[in-house]
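I have placed the structure first, in the form of structure tokens, so that the comments after it can refer back to it.
Removed from the display is one protein chain of the complex; every other protein chain stays in position.
In this document, chain identifiers A, B, C and D correspond to the written order of the chains, with residue numbering beginning at 1 in each.
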Amino acid sequence: MLYRVAGQFKTSYQADYALFPVRQDAWLLVFILLLAFVVFPMTANEFMFRAMLTPVLIYSLAALGLNILTGYAGQLSLGTGAFMGVGAYACYKLVTIFPEMNIVVAIFLSGFFSAAVGVAFGLPSLRIKGFYLAIATLAAQFFLVWLFQKWAWLYNYSASGAIQVPNIKLFGVTVAGAHATALTQYYFVLCVVCVVTFLAINLTRGRIGRIWKSVRDMDIAAELVGINLMKAKLTAFFVSSYIVGISGALFVFLWRGAAEAELFDIQLSFKVLFIAIIGGLGSIMGNFLGAILIVALPVLISFVPGLLGLPIGAAMVEHLNVMIIGMLIIGFLIVEPHGLARFWAMIREKLIIWPFPH
Amino acid sequence: MEFIHPILIKPFADMVSAPDFLVQVLWEGIVSGVLYALIALGFVLIFKSSRILNFAQGIMVVFAALTLVGLYERGVPAWLALPLTLGVMLVLAIGIERVVLRPLVNQPDIILFMATIGITMFLIGLGETIFGGENKRMITEELGIPTGNFIFEPFGGFVSIEQKDLTAVIGAVVLVVVLLLFLNKSKMGRAIRALGDDHQAALSVGISLSTIWVLVWFIAGIIALATGIVWGARAGVSFALEVIALKALPVLMLGGLESVSGAIIGGLMIGILEKVFEIYWGQPLLGGSTESWFAYVLALLVLLARPQGLFGEKIIERV
Amino acid sequence: QDTLKLPNMSYRTGPFAATGTPHMNGQLDYMTMLNERDGGINGVKVQFDECETGYNTEKGVECYEKMRSEGALVTQPWSTGITLQVLPRTNVDKIPMYAPGYGFSAMQDGKTFSWAFNPPTSYWDGASMIMNAISGDNLDSLKGKKIALLHLDHPYGKEPIPLLEALAAKHGFELLLVPVGMSEMQSQSAQWLQIRREKPDFVLMWGWGAMNGGAITEAVKTRYPMNQFVSIWWGAHEPDLSLVGDQAKGYRALSWNFADSDSKLMQDVKKYVVDAGKSQINQAGGEFDTTAYQRGILMSVIMAEGVRAAQDLAGTPNIDREQLRGGFENIKLDDTRLAELGATDMMAPFSTSCANHTGHAKAWMIEWDGSKFVKVTDLLTADRAEIDPLVEKAAAAYAAANQPWPINDACTD
Amino acid sequence: MNAHVATKPLTSLDDGIAKGDMLLKVDNVSLSFGGVKAITDISLDIRKGEIRAIIGPNGAGKTSMLNVINGFYTPQQGVITFRGKQRRAMKPHHAVLQGIARTFQNVALFKGMTTLENIMAGRSVHMKRNMLWQMLWHGPALREEIEHREKVEEIIDFLEIEHIRRTPVGKLPYGLQKRVELGRALAMEPSLLLLDEPMAGMNLEEKEDMSRFIIDVNQQRGTTIALIEHDMGVVMDLSDRVVVLDYGKKIADGAPEEVKNDQAVIDAYLGVAH
Partner (left out) sequence: MTQTAMVPAPADTILSVNNIEVIYDHVILVLKGVSLNVPRGGITALLGANGAGKTTTLKAISNLLHAERGEVTKGNIQFEGEQVQSLSPNELVRRGCIQVMEGRHCFGHLSVEDNLLSGAYTRRDGNAAVRADLEMVYDYFPRLRVRRASQAGYTSGGEQQMTAIGRALMSRPKMILLDEPSMGLAPQLVEEIFEIVRKLNDEQGVSFLLAEQNTNIALRYAKYGYILESGRIVLDGEASALRENEDVKEFYLGVGGEGRRSFKDVKHYKRRKRWLA
């Protein structure tokens, strides 16, 4: 009876439009936020922050961006990695050209650069669909990474071709660079992710979200219902690339600390796509679940042989890891093609009617 | 007007002034084009019969080549290793059908695409576990593939054509002709095409999904082996091969996802153009390595004009 | 603390495994040998765990975090890219970084890079030695010539560029950069067409993994004269050359080590590790005799020397990171010590100090004679007068970009 | 659940055209696909407030005609005059803005969305608030959302689909999907509503329901309707005028009774049984 919704009536549309119409959902959220803001920081060690918590958040954000494009607006993109790169390089240039600039401002500004690039590469979506569209995004992927490599201005002509995050302070606390502590960076990322997620939820449940979903489900019909396909698709590319760009900036500035062009290669795109799909296309929460699975699980798996005392070499662990992730992906797709979010929804539904079946 | 010269005039002047070099460039383009085309062929077959964009085609190439070489290294003679490898590919096809495709029948395209990436990861892990990660030599001579060079010396320069490349080109042509005949003239071929249009309807008329899928994946496996031998002969067999699978994607898009001849022509086009562009424009003007994106940008431009690719099936849009 | 945690990042998978694996086997086997023969270093066993990176920078950073949190005394990134990424962090985390023969050349400046070590020699040292060798110690003779740098398009491959550019400007030769992308390593036809067209007088190679074999086959095919093709030490890998055999005759590589399977050092390894079945090497494939494997052994030899020095200085066999750092600054591998170790003529002697974190060991030019490498020069010397000012500039720039960055001015020599 | 009771009846776009006057006129339109002539030189008109049936055998070009009217296909020849404005080509979403809405022969709903969302999507054209407000979900955006929600709830009440408000439409039985689709079209508040076989695949009772909705829309809201339907009972009962197409040509046009007894129509379409 934990999840009983009966008795929770809505008497106005206003109430129906609350973020969490069902009380239990709100409690659950409070619980998760408590976990994220209080419990983890008190218990986790630095390795946990750097290897799991912060990356999970950043990857969730990237997947959220992708999900808006692919899950909500139905436009498949294989170029997420490169768009993250645009955000990262933009942020790097902003920070180095204007050393005075507040890092928060720089990060949120850098999103606009990737958004612009995203829109440019989204233009073909007006004519090209499905897998064929993936090619446009792949073109972006490879072209941009090439550009990151060849355009020395982007990395300030550094000899190695890599960008290195300087130490940056925010209100007197170092948040980026080698001197930043993992905990500060975690809180920083957590706050950004919370804000963006909140905005994204609102966006996806309102008019614009509906328009995106219409385009996804049937673009011809959407057009005949009066939706301007061009605008709809391009806003999706814009918003999506914006979020992806921010996540890219966070990726480098609040986590990696440095980056070379290859970091943004297609593997990264795939990783983010995995997260979005395993989490559930067309779901905001799914991104977080997906990221936990794809980012945190491998880290955990790699500890297993050690814990069990199995005499397995590092390479073998890696091989097995790759293999297991492959199997997990297939397994999850088979069990629930619509992702973990749907899985949770089903559990929730069962909880709602529990303990009375059917 | 100064920028016109290096872009519009100099490259062509270079081509004319060193014709032997141009011929070599074109030949290199053709050879890599054939390889792209071969991989793309595997994609096309599977796409035609199941609307799956099989990302695993690239790793299948590696896997097939590794199995062949691995068997040989473990003492199996070449003539036996070849059929045994085919056997392994058949088992792989059956396995994939049972474990992955069957439970995922009727799921959206993107889910299946993801599943094939899952297969890719699994095969990478498996392959490395069994065969190790290092680069291996392809057993070219043992398979009876000639390895010498033909050297021509036209226009006072020289053009060097490797015999194994030539073999590859000829082999690819044969493979394609056989495939085309199979698809268009045989009952199975028709069933494959039918399946691509509508799974449910195909099931309802008694077309057996499992049989066809196993068949198709097996053929893709054969193509993968052929590709693996050819490519391995050039650059050795290692997991780095897998990245060429990515090159097959623009080839596919350019040629059209379901067109066999499109794969061939698209492959050759991309192979040749990207090489020519890289040598005459990319390296002098753009700092090189343009091959990494040229194919995609070219495909993109073509798609803008023809959204279904050069030879793809027209997208039927009706309401 | 009952073991010395000296873990390694490794890659036994992926396109770089071909050259990575033998090196890593070498490192591992020497440590195993110490444990087996001597019960560790000064009685403390070495725990030589590995973390797989696949030469991928991102994975490398993960490995760094993981091993650091597990109490590693040292980090060995095994990639110039990873080295650069974790360099600022090692300075904050105060963990010594050991990058034998690779990494950022400016790391030689111990004043600036207190925690980073790249003995026995750096890429700029290497580049300088190669240039000296091909010009017969007279760089002006290269005036008007064209020198191509075929390099992995990666921080590693770009590392020698600043020095080569400086030399080109000074001595009037043309430097042609020919980058090879990660995805082009195996099919370098575009690069070699470019080389064929540009006809450079020399091709220098900064390659790794599958790139080396790819380049050598293409060079043969392009009929590029092998005696004008020179590689940095990582390109001296016998299996790559065996593929083409005789056709690669004349191919040279600069190497700071030379394989000697009969040396006492190698015989001990054979006895205690290989024959005892404790090694992962491919014996049938002759891995034991390769330059790469034996270089791996030497890498561990140097590290063990650093550990010993640290133990001596600290007066205890159980050292911490700070103490190990001190040890790395006091490595003395002179001829006597090399002889003691049974490694005479396997590498050149060198020593490190507070200001000199590289040691600047000399290196040989070795040449492929169709079936094996032979030494074709005496030990070569790098041109310090060219390198040191560049290092100073690069180190200063680095410190400036990474403010606040401590400089140890107490370090004078 | 529904705290708001419909206060004022929904109206169609007020277009200033009097009932019975010409709303839409199609002149000499021809359309072909490659070799296939889907429409050959057809003219027809639709008057304000009427129910205009379009019938004809399969493949006659009925659907194509609707596609031409709402801009999805651009005819090779001919002009279309809607509310006094002439045009040949236009973007479908412009047609919606001008007041043409439609349903589809093969249900074209947004399968992954709920009934409510589908119908709300139909109101997209009438919603204005920009992205920033949307993101904050406050003030004007929320007010707008609620205002339109009320309209949509009226439609839901009207079509009696309250119980499936939150069901993803992909899971609904066919008949209900058709109803939702009608709802979505109504949400656009069109002055001309194009219905492409709204009753195909329905049983009698459902057809009766649908007929009632169509009549109510037509009479209460004054919406002009063009209706394609194969059930002659429905066509004869509901429509004011009927146009008959056959192989892309118009073969008859007039009151239901006339058309029904037209020999050409009987031969081409109705067959003997009627």
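Everything below uses one rule, namely that a residue touches a chain if its C-beta (ideal position, glycine included) is under 8 Å from a C-beta of that chain, and two chains touch if they have at least 3 such contacts.
Keep in mind the model is a prediction, meaning the values are calculated, not measured.
The omitted chain makes contact with just one of the residues B:Leu203, B:Leu273 or B:Leu286: B:Leu203. Mapped onto chain D, the interface with the missing chain covers residues 33, 36, 55-60, 105-106, 172-176, 197, 200-209, 211-212, 215, 230-234, 237-238, 268-274. Although one chain is not shown, part of chain B still touches it, namely residues 105-106, 187, 190-191, 193-194, 196-208, 210-211, 258, 313, 316, 318.
The rule is short, and it goes like this: only the chains that are shown with their structure count from here on.
Between chain A and chain D, the least number of touch steps comes to 1.
Nearest to the common centre of all protein CA atoms is the CA centroid of chain A.
The distance from the centre of chain A to the centre of chain C, with each centre set as the mean of the Cα atoms, comes to 38 Å. Once the centre of each chain is set as its mean CA position, chain B and chain D turn out to be 48 Å apart. Per-chain Cα centroids separate chain A from chain B by 32 Å.
Shared interface positions of chain B, i.e. residues touching 2 or more other chains, are given as 128, 133, 246, 287, 289, 292, 319. For chain A, the set of residues that touch two or more other chains comprises 149, 220-221, 224, 315, 319. Contacts from chain A toward chain C in the complex involve residues 45-47, 50-51, 149, 159-162, 164, 166-167, 177-179, 256-260, 262-263, 265, 299, 302, 313-315, 317-319.
Partner chain B is touched in their complex by these residues of chain A: 70, 76, 124, 127-132, 134-136, 138-139, 141-143, 145-146, 149-150, 220-221, 224, 266, 270, 273-274, 277, 281, 315-316, 319-330, 333-334, 337.
Of all residues in chain C, those touching chain B in their complex are 11-15, 17-18, 21, 153, 178-179, 181-187, 189-191, 193-194, 196-197, 209-210, 213-214, 217, 221-223, 239, 243.
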